[in-house]
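Of the protein chains in this complex, one is absent; all others appear in place.
After this line comes chain A, so read on.
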Amino acid sequence: MNQARQNILKRLRDGRQQGFAVPTSDFAVVRERNWTAAEKLDLFQQKIESVHGEVHRVAAERWIQELIRLLAEKKLGNLLVSDIKAHGLELREQWHESLPPLLAYDRKIESWKEQLFTQVDAAVTGCRGAIAETGSLILWPDEDEPRLMSLVPPVHFVLLQADQIYSTFIEAMAEQGWATQGMPTNALLISGPSKTADIEQTLAYGVHGPKELVVLVLE
């Protein structure tokens, strides 16, 4: 199919208009925001709640108790959590037998796909911050918290540090150096639980991904 490549590029090069006028791109309209940290947190919460996301603000040292309370309230039977990351280790250390069992994503998906798809009730992951303007969480899944972890279980808990909320997407990608340091296999913005309006524009949640997205904001 190298011929196709050559033909397409040749047609584009040969046919390109001379003096293609390109206006300058002024990004100010998507960049300039002057929100304080408190405003950013409020806006993030308001935006993500408007699309059915759940937000709980907790003191940083109390997140595990809050998570335990939510697991009981939502009657969840088990929880998938990293066994390598700091928050996973902290959780595992404080866990006890009477609580729902903890699962680990400690092998390749091929060896437990069916179990992940049918038997995991909830997962908890960290994130790389959030975006206030759109109420979005930034996730870069990795080997400790793989891609399907935030997608397949019906409930997804996310831990967000309150001081890691950016105003806009463009600010987040610039501050974290996405374009300069190279992109990961998969980067995600997650803004609420999975939803659809494909049946007569009626909103329904959890069509393919999680039915519930619960953010624990650690203050």
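For this structure, a couple of remarks:
In this text, contacts are C-beta pairs under 8 Å (C-beta built on N, C-alpha and C of every residue); 3 or more make two chains touch, one makes a residue touch a chain; residues count from 1.
Everything below uses one rule, namely that contacts and distances are computed from a predicted model.
Matching "L-lactate dehydrogenase complex protein LldF", "Oxidoreductase", "Aspartyl/glutamyl-tRNA(Asn/Gln) amidotransferase subunit B" or "Cytochrome (Ubi)quinol oxidase subunit III" against the UniProt entry of the left-out chain gives the name "L-lactate dehydrogenase complex protein LldF". Considering the whole complex, the residue from A:N34, A:S98 or A:Q201 that touches the absent chain is A:Q201.
Looking at chain A, the residues touching the absent chain are 1-2, 4-5, 7-9, 11-17, 20-30, 47, 51, 105, 107-109, 113-114, 117, 133-136, 142-143, 146-148, 151-152, 168-170, 173-174, 178-179, 182-202, 204, 206-210.
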